[in-house]
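Input: a single structure, listed below in structure tokens.
Left out: one protein chain. Kept in place: all the others.
Here is subunit A:
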Amino acid sequence: MVELWDAYLWPLIWIVIKILVIVVPVLVAVAYLTYMERKVIGSMHLRRGPNVVGPFGLLQPFADGVKLFLKETVIPSSANRAVFLIAPMLTFFLALIAWAVIPFGEGLVLADINVGVLYLFAISSLGVYGIVMAGWASNSKYAFLGALRSAAQMVSYEVSMGFVIITVLLCVGSLNLTAIVEAQRGMWFVIPLLPMAVVFFISTLAETNRHPFDLAEAEAELVAGFNVEYSAMTFALFFLGEYANMILMCGMTTILFLGGWLPPLDIAPFNLIPGPIWFFIKIVMLLFIFIWVRASFPRYRYDQLMRLGWKVFLPMSLAGVVIVSAVLVMFDLLPNVPAVTG
């Protein structure tokens, strides 16, 4: 009995606790991201934003959550029931499992796997299934059009994201996320790889279907796009998944280009603040830019979106791979590939 407890049960309970310690703050962050979005866009529009529920409207996200929870889940009669219900769950699930490899601080990571970057890339490339399945299963033309747009868009922008990640990997010499952050101790990669960082950031906007690339749910032409038939909890799962994905993508940008949990300068007032707080500050800054972009730019037309992805970003990131590797080889800067990793 004791053996069973030591060998299987206690590790299981311990890992569940660790997972909860990551998932619960992520969900709270999602709730307050919606609040932040409404407040920030409100002040950019010279409005007040939510200010009625609780002090400064701080309880607004929970009021919205309860509202969605109490509403009726409507399943359209001509929908493909199983796929219709799996789609939002899949979106939510994928948005959460990606957090397993994110390092929040030195050694603060659930699974420190060797191929962390590839894992993140794989999970983020799966996000398209939730949307495509939702669009198809709803059996509605608006939802279907939204899903088609989104599928083409996400597949296109993934290509240039992949190349940008390769340039970072060339400078690090490892696929491990902790190693990537540690490699930026001297200088954050955003400085030498600035053009790549910009391409990556814009691609994350497209990958998360955010403004100005939110053609999947262009409310003016497609009503709400792929999620038009969803209500109550099924809609809430999409919403949570999408916002968790936004935070995740900002986390990924932070790790790849902004030095993860590292302070900007390794001197007294900065390095006293613990790493996870730096990580949090950087993510919030990037999220602010996400919201800022939403408040500032009009939506792209679909052909312009495709042109930007295939004719501008793809050649740029390909050239980036060639130039970065050429520079690294020429000045003998290639990182020593560590014989032992992880």
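The criterion applied here is as follows: contacts are C-beta pairs under 8 Å (C-beta built on N, C-alpha and C of every residue); 3 or more make two chains touch, one makes a residue touch a chain; residues count from 1.
Please note the rule applied: contacts and distances are computed from a predicted model.
S.K.: One chain isn't displayed here; going by UniProt, is it "Formylmethanofuran dehydrogenase subunit C", "Amino acid ABC transporter permease", "Methyl-viologen-reducing hydrogenase, delta subunit" or "NADH-quinone oxidoreductase subunit J"?
M.R.: Cross-referencing UniProt, the chain left out corresponds to "NADH-quinone oxidoreductase subunit J".
S.K.: Which of these touches the unseen chain: A:W99, A:W136 or A:W188?
M.R.: Checking the options A:W99, A:W136 or A:W188, the one contacting the hidden chain is A:W136.
S.K.: If the hidden chain were put back, which of A:E3, A:E72 or A:D303 would touch it?
M.R.: A:D303
S.K.: Among the options A:V21, A:V52 or A:V155, which residue touches the chain absent from this view?
M.R.: That would be A:V155, which touches the missing chain.
S.K.: Which residue from A:N51, A:N114 or A:S325 sits in contact with the chain not drawn here?
M.R.: Once the missing chain is taken into account, the touching residue is A:N114.
S.K.: Considering the whole complex, which of A:I19, A:V83 or A:I166 touches the chain not shown?
M.R.: Going through A:I19, A:V83 or A:I166 one by one, A:V83 is the residue touching the chain not shown.
S.K.: For subunit A, which residues reach the chain that was dropped from this view?
M.R.: Here the touching residues of subunit A are 8, 80, 83, 113-115, 118-119, 121-122, 125-126, 128-129, 132-133, 136, 144, 147-148, 151-152, 155, 158, 175, 303-304, 307, 337, 339-342.
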